[in-house]
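Take a look at subunit A:
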Amino acid sequence: MGKCVLAVDDSKTMRDMVSFTLRGAGYTVVEADNGVTALKALQAAAKVDVIITDVNMPEMDGITLVRKIRAQPQHAGTPVLILTTESDQSKKDEGRSAGATGWIVKPFSPDKLLQIVAKVCP
Partner candidate 1 sequence: MSDNTIRQFISFTIGDEEYGVDIMAIREIKGWTASTALPNAPTYMRGVINLRGAIVPILDLRARFGRNATETTPRHVIMVVAVGSRVAGLLVDAVADILAVPAEDIQPVPQLELVATGFLTGLVTVEGRMVALLDLDHVFAFEDMDLSELNAEAAA
Partner candidate 2 sequence: MADDQSYDLTRFKATYFEECAELLAAAEETLTRLQEGGASADDLNAVFRCVHSIKGGGGAFAFEDLVHFAHVFETSMDALRSGRAELTPHVADILVRGNDVLGDFVRAAQEETALPADHGADVKAQLASILTGGTPAPAPKPAAAAPPAPAPAKTGFATWTIRLTPAPGLLKTGNDPLLMVRELAGLGDMDVAVDASRLPALAEMDALAAYLAWTFTLVTDKGRAAIEEVFEFVAGDSADVVIEQLGDAVLAEEGDGWGLFAPMPPAADAVAAPVQAAAAPTAGAHPPGAKPAGGEAGAGGIHTSSIRVDLDRVDRLVNMVGELVITQAMLGQQASGFSIESHPELVQGLQELSHHTRELQESVMAIRAQPVKALFSRAPRLVRDLSTKLGKQARLVMSGEGTEVDKTVIEQLSDPLTHLIRNSLDHGIESPEERMANGKPAEGTIHLGAEHRSGRVIIQVSDDGKGIDRKRVLEKAIEKGLVDRGAQMTDEQIDQMIFAPGFSTAAQVSDVSGRGVGMDVVRRNIQDVGGRVVVQSTPGQGSRFILSLPLTLAVMDGMLVAVGNERYVLPLTNIVESLRPTAQQARTLVNVGDVLTLRGDYIRLIRLYDLFGIKNAITDSTRGLVVVVETEGGDRIGLLVDELLGQQQVVIKSLDSNYRPVEGISAATILGDGRVALILDVGALRIMGERLNRAQVEAAAAAQAAE
């Protein structure tokens, strides 16, 4: 069975891009449109190998999501990548503090996305 990625973004466009790219490379992708639904998805999904989350989202933002994920023992080690914009150094810092594994700058190329996902989830 392929690796499972949880893609969290309130923008359908972004989710589509992430999913399309990863599915094309053989990953299973579960989508969620904010932190709250992401947590539900995590609970429901049998296994999630990587989480990719946007930062700015309604209901629950990406940073809070990372904290909540890290607070769950079973996901303490699941790689979490945050999607930030180029300028957002502060978000990178917040993400790091919250326990994120790494970041990807939006917009990203498909190759780059696959490269980093493969890196955190060999």
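Going forward, a residue touches a chain if its C-beta (ideal position, glycine included) is under 8 Å from a C-beta of that chain, and two chains touch if they have at least 3 such contacts; residues count from 1.
Selection rule: all candidates are chains of the complex that A comes from, given by their letters.
All figures in this text were calculated on a predicted structure; none of them were measured in a lab.
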Which of 1 or 2 touches subunit A - same complex, any copy:
2
Candidate 2 contact footprint on subunit A (complex, rising order)
10-14, 16-17, 20-21, 30, 32, 37, 40-46, 49, 54, 56-58, 67, 70-79, 81, 85-87, 89-90, 92-93, 95-112, 115-116, 119-122
